[in-house]
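What you see is the complex with one protein chain gone and the rest in place.
Our next item is subunit A:
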């Protein structure tokens, strides 16, 4: 029974072993494990880098550094100020998330096909030995966009928008498709949109020369006026500029990471105010308040380590916090403050329980309400 439970649990957790081993699918297992945080074992969520170059989920590294200020991997000393978001990794794992299922699907299909073939062969000529399934997955890999595919097509995949422009200026390389070559018009019309051979920006053919003469820096008219109105309406704010340099990669102006609070120096009232400022519930005992705030700071700062389009809203973060609290504190029963009052209010329940206990009926357990603590039963 234990084994059944464990296998059920194990099946539901995706991990690098979903892929065939190294000899059948070179690099795939390792690739999957490189995209995983060594603390939680999941594919990175809001990946960040320490100053020693190791990568973790922001939400894993921050609590770890709060306990001990060293890199969990190499033990070099580091602290929260050194954490930098890793946007390239973030993008890579998003792509991996999509392609992972696709690759697994391909592997599965290939395996099924191989099995069908071997079955058919076995039934056709029973004297011939069965083909082993392991060789087939290697064949399959050649068609999958894995690390084994040649280098040039991968580059193209990386920057599809810039691709044509590059081909215009350079000698058409072997990876240019036939139809792409034919689509390049050597005598474009004046109003036709063409990519600039230098900066790859698309401009009308008649404007191309002016564009290049200006060092590829000209804007369209609307854009120019937009920029000017922006400059004129918002005089540069010195303070904001200063703040921004802390987190210059992010485009957001007002979002700053929350500082860690030293709870020992905070009064209950101050702590409640801090929670209230972020729109969080303020009820609960001291340790719950502290843990709630601590967790909120982790959620909040983790969110800032995501690239702007991937950030969650504040209300989504609050929902996440609520969920976290529910899973972590549901086991704790409410503490009875006033024992006498408690006995009074639950008298009928207690007397019922007592009568059941005296009768020693077998269905006792089903009738006991879960919220009633057993201590007040003894005097009755």
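A few points about this structure:
Going forward, contacts are C-beta pairs under 8 Å (C-beta built on N, C-alpha and C of every residue); 3 or more make two chains touch, one makes a residue touch a chain; residues count from 1.
One rule holds for everything that comes next: contacts and distances are computed from a predicted model.
Per UniProt, the protein behind the absent chain is "Ubiquitin-conjugating enzyme E2 1"; the candidates were "Defective in cullin neddylation protein", "Ubiquitin-conjugating enzyme E2 1", "Subunit G of NADH:ubiquinone oxidoreductase" or "proteasome endopeptidase complex". Of A:60, A:203 or A:297, it is A:60 that touches the chain left out of the display. When the missing chain is restored to the complex, the residue among A:73, A:99 or A:256 that touches it is A:73.
With the whole complex as reference, residues 1-2, 5-6, 9-10, 12-13, 15, 17, 38-42, 60, 63-64, 67, 70, 72-73, 75, 327 of subunit A touch the missing chain.
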